[in-house]
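All protein chains of the complex are present and in place, except for one that has been dropped.
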């Protein structure tokens, strides 16, 4: 209810502030008997980790996950998987300057108004550091979903767009560059632009496209818990996300029915896939694909006007080590949230079948 | 779990197929002591009702709601509000032709695969007729939220856009035309275009913009249940929706942080509102605004290829009485879902306060 | 949250007051493809119905259930099953005398204090008439559980006890008498006692024993949602219930471990069954059995002191048509709630299996 859990049957609950002792979570409902691939989990963590390249934040966070329960002799036991990610490099003093002030387009102000109290150290609970727990759980969810393949990549940074449709994209190129854009030329443009932005102490937004393949027919619940509605919520719950569209998305709103309908082949597949792999909220076996919009990071390394708790506007020099553009590191987070949603529907779907 | 409930503290559960005896629902968690305005509920129903103008479906559905419980001497009692909406004009035979076939971009096929059985009469549970129950509950939620004002309007039909920002829109014009677009000239263009499309037996998509005013600071739960994430899910759960964006939305992904940040005024309001009234998932007291994309209705009054249950592609003449464009009638549905989300967070928020 | 739903995957939500237009409910999550036996549902309703014998209330309630959705051509479709039970014989005027007064050991007073308003007609939502909806849903849950056999019977009325253990009971005798006690001699004593009590305008309590057979191993979730914990909650949620014990129950608290442990047979069954078919919250395949205590009905047909809303104690003559002893009619309710609990765990259990 208080918003720190996701999913119903495959359910992640997280805790932790950016500058507390540790973050962590509990995964409840993970099926028993899965031989966990810990390297795969670690690898997802590495993709999200700060300091992985010159275009992301240079904060030193080890992001080492410790599993405390629910796993025995390498296998899941069906009991809750508890884990923690210690905060090894909190540097609390970095944040003393914001103790009494509310940074623009941050959550400082609303937390203080909502709760009457605020952990002002670096964003506290509202920090994107919390997403590290999502990546851990998502990496396990992926292993529950073995055959289903979830792939995200950066499809735009600022005004620089990867113009090709996902069907023409070579997924093997995603991890070959720091931006995670699967096109050598576009990726280079994006990278250079991010470096430029960084030099200015500014930040820039971007979009991520996600493709889910090998989805069985039937995932998703009709009416309120449609598969795309839950995917949308999952994506919008990621820090900095401002929009979500799947299949034809906002373009679909400009089309005619005669153009938009996906005609069937005899095997139940469809000739086109403007539906984005989902009909009436239920997967139809075609690729699911969607696009997520991220706003520019609000923390600038520039002088900026902030509000303080004396109701004064004062100039403040932004400092710290922040991402100039969030999308490269958000790729594994998008995948993780997609995996959580699918794992949940995958388990729910089992209950309908004889 | 099975997807027919929405909300946690203010919770709507619905049932009903388009051609069953009745649809209906239960609203659980409505606070006691509210003197319900039944005219307001009826009026919302009228806005969604078929046959209200020449540009919407001419089906005759009375959409008369009967309240069965939870109200005593005109006031809510805190016990569940049960209601039904009888189906008075089912015309089941209209649908015998689709008994053994799956219409393109409908849910026919996935329902049959998911459940092994399908109520083939007119879409059954996947019909947008189900949204009538949402409108009933939303109309009650609005009364719980008394001071909060929720206003939706049509902002595009096909390629015809209302270009002005919502701040320049005169809300009092929304109900003055059949399209529900608050601009006389644009509305007329849209209306003419819809009529033209209808003549062709085709359909067209569109977008709806929704604005929420007078929102108290503090609604929304951080991390997974962010206010905009829940609004996104609510909107994406409406039939035909393909996308959701709030505040700067997809445009925000193209901006720089120095352009995007909303600087504070001394009273805690912000000079700009690219955040769309929400910071870190929590309302900040500024207007909330978002945009929802609807695809064109899939049912065409044209000959179309369908798949039958013998795995054959056959031509089929579409018939029936369908909407050429869904957005005019979807305006009250968008408002209703927004009201449900806000009522839920409004009640949750009470639990945090001393 | 507001307490009108039961279950998670097989989920019943109910509405309705004793003197409103109708009661009803929604069953969400019922698996698709079940050919419902409507006679079996009607038969369970008959067992709960007032007026079925001379020892129960003589109110005339038809208790005719109307199914409005979720069933097509006799089969469940996987969509929510909506149903109503019209109130055909409300006789509201019977209750005008309690409009301004709070009857002892009724919920009148606490409803008014909790909600600030109260539907004073015959107990409103707190009336046991609400259990009719549970019986409908339970009768469907039984059909989901086909092989599992749930049998309840009256094991005491006042000081008259059926002394034999359930293993020696002939279940076929339960429905042969009005008390639903499976022993001719004891049943007759109980029946005579209830008639005597009724003549005095008094009431008496009793207990019901319930036995669940053919339960697969593995139902129930460890830690908080133990199978017996949920059964306990389900029983304690029935009007007038004051206690619940399973297996050795309160007697077990007086025993030594060396007496209480159930030694295994080689096939995994146990030689004794003091555990009551549940170990660590999970069914072990042995019979589950438990006992439920019902207090005497609070409504007496005698003069009694009541509190009025002027804070005065006044004498009031009880009137109306009430049960002198609730247990005979509560037998199908106990079975229904047990069926709801088991159906839920049965579906949850499916999600753990490869």
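Order as written gives the chain letters A, B and C; numbering starts at 1 within each chain.
In this text, a residue touches a chain if its C-beta (ideal position, glycine included) is under 8 Å from a C-beta of that chain, and two chains touch if they have at least 3 such contacts.
Not measured: the values here are computed from a predicted model.
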>> From the list B:78, B:124, B:277 or B:296, pick the residue that touches the absent chain.
In response: B:78
> What residues on chain B make contact with the chain left out of this view?
Replying inline: 8-9, 29, 31-33, 78-79, 222, 347-348, 350-354
>> Under the stated touch rule, tell me which residues of chain A contact the chain that is not displayed.
In response: 1-5, 8-9, 11, 13-17, 20-26, 28-29, 32-33, 66, 68-70, 72, 75-82, 84, 114-119, 124-125
> What residues on chain C make contact with the chain left out of this view?
Replying inline: 1-6, 8-9, 14, 102, 104-107, 109-111, 113-116, 125-126, 130, 156, 158-159, 197, 202-207, 217-218, 220-226, 228-230, 232-234, 236-237, 239, 242-250, 252-268, 270, 274-276, 279-284, 293-300, 302, 304-307, 311-313, 348-349, 352, 354
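Here is the rule we use: only the chains that are shown with their structure count from here on.
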> From the centre of chain C, which chain's CA centre is farthest?
Replying inline: A
> Whose Cα centre is nearest the centre of all Cα atoms in view?
Replying inline: B
>> Distance between chain B and chain C based on Cα centroids, please, to the nearest Å.
In response: 39
> What is the distance in Å between the mean C-alpha positions of chain A and chain C?
Replying inline: 46
>> Nearest whole angstrom, what separates the Cα centre of chain A from the Cα centre of chain B?
In response: 26
> What residues in chain A touch two or more of the other chains?
Replying inline: 8-9, 222, 348, 352, 354
